[in-house]
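Apart from one protein chain that is not included, each protein chain of the complex appears where it belongs.
Right after this comes chain A.
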């Protein structure tokens, strides 16, 4: 699971959960896989992401270094920050670990890189 994926997952599929974001992350195994760097994609997608959740998630898995608290108004021309963001969004992958609902504490295991957010019948709203 990439941190880009983490940034768009919510646990409000559970009955009674209102926002369910951001999910806490625990990682017991992580890999960094090379992905083509496409600055246009990074610039286009960043405004749609929640920067503080991304920064928090990266920090939780040990990749928070060099991430500013506030995103500068423009990343245009800042090659180094673009690449750092590319790395945490697309290259860092949680292979084994878990996600946790911030409201209920419900845990979602991540195995073989795949988060399992399938609910039991009684959890579905």
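Just so it is clear, contacts are C-beta pairs under 8 Å (C-beta built on N, C-alpha and C of every residue); 3 or more make two chains touch, one makes a residue touch a chain; residues count from 1.
Simple rule for what comes next: contacts and distances are computed from a predicted model.
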{"item": "UniProt protein name of the chain not shown, from \"Methyltransferase small domain-containing protein\", \"Ribosome-associated chaperone\", \"Electron transfer flavoprotein subunit beta\" or \"Origin recognition complex subunit\"", "value": "\"Methyltransferase small domain-containing protein\""}
{"item": "Absent-chain interface as seen on chain A, which is shown", "value": "1-2, 4-5, 7-10, 12-13, 20-21, 33-36, 38, 40-41, 44-45, 48, 50, 90-91, 112-119, 124-125"}
